[in-house]
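Of the protein chains in this complex, one is absent; all others appear in place.
Here is subunit A:
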Amino acid sequence: MSHNHGDTIPLHPSSAQSDMDEIESLIHAAPSPATVLPARPPSPTRASIPVSSSPAPSPVPTKPPFPAASIPISVSVSPVPVPASVSVPIGADGFGSPPNTLTEPVWDTIKRDLARIVSNLKLVVFPNPYREDPGKALRDWDLWGPFFFIVFLGLTLSWSASVKKSEVFAVAFAVLAAGAIILTLNVLLLGGHIIFFQSLSLLGYCLFPLDVGALVCMLKDNVILKIVVVTITLAWSSWAAYPFMSAAVNPRRKALALYPVFLMYISVGFLIIAID
């Protein structure tokens, strides 16, 4: 009885092995050496037949399962290379499947970019733990925030202006864009260690307080209120830009690097106050 159970259990894997044997025979059928391979398996089959014939007289109904058992024995020898060939494409699939940004949905890309803009804004304009090491703060720099702030400031100023809206917008945009570039080149020429686009990104984010100030001044047409608001936002922008610029250059040349930054922000402040 136990022998019968042992015989019946391998029958299930034997069917799978026979399927694999068929696949292998199909694979080998294409190359000519495949015809030589089946010639060798018959010899162990003949060896197995006498083994099955010796217990043949006692269990007459067991004769059919014994030849079936002998066939998987010979099959088990031949499918040895099949797992090797099967594992290779599995590894190839594993190599191709690791996810990266190339295969992510578009929405994930949008969310990541927006999160980065918000994160950079917080790091620059509000107190952050990297204030003593500004280079780490904007490691993941981008120019979308600065671009938006410059356009927003230009739009606000041009809306406030009663005449010459085009000139006001063009001057504001040119002053801010070219100003950021010139300030960065100034630091580089002073021998400072600064990365061009990171600096542009920082100076652009520092415009956020001035944007808020310009918006308030557009809504309120009071000169004294304008002066107060612009002074506060100007100080805030300067405070935000100070650690980055000062850390980038030699301490003895700090004033040379910082003065143009304050000058640009002051000129923007005057633009905000003067335009009515």
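Observations
We take it that contacts are C-beta pairs under 8 Å (C-beta built on N, C-alpha and C of every residue); 3 or more make two chains touch, one makes a residue touch a chain; residues count from 1.
Heads up, the rule we're going with is that contacts and distances are computed from a predicted model.
UniProt lists the omitted chain of the complex under the protein name "Golgi apparatus membrane protein TVP23" (options: "Vacuolar protein sorting-associated protein 35", "N(6)-L-threonylcarbamoyladenine synthase", "Golgi apparatus membrane protein TVP23" or "V-type proton ATPase subunit D"). Note that of A:Ala174, A:Leu189, A:Val228 or A:Leu263, the residue touching the chain absent from this view is A:Ala174. Residues 31, 33, 36-37, 80-81, 84-85, 88, 92, 95-96, 100-103, 106, 109, 113, 135, 138-141, 144, 147, 151, 154-155, 158, 165-167, 169-170, 173-174, 193, 195-198 are the ones on subunit A that touch the missing chain.
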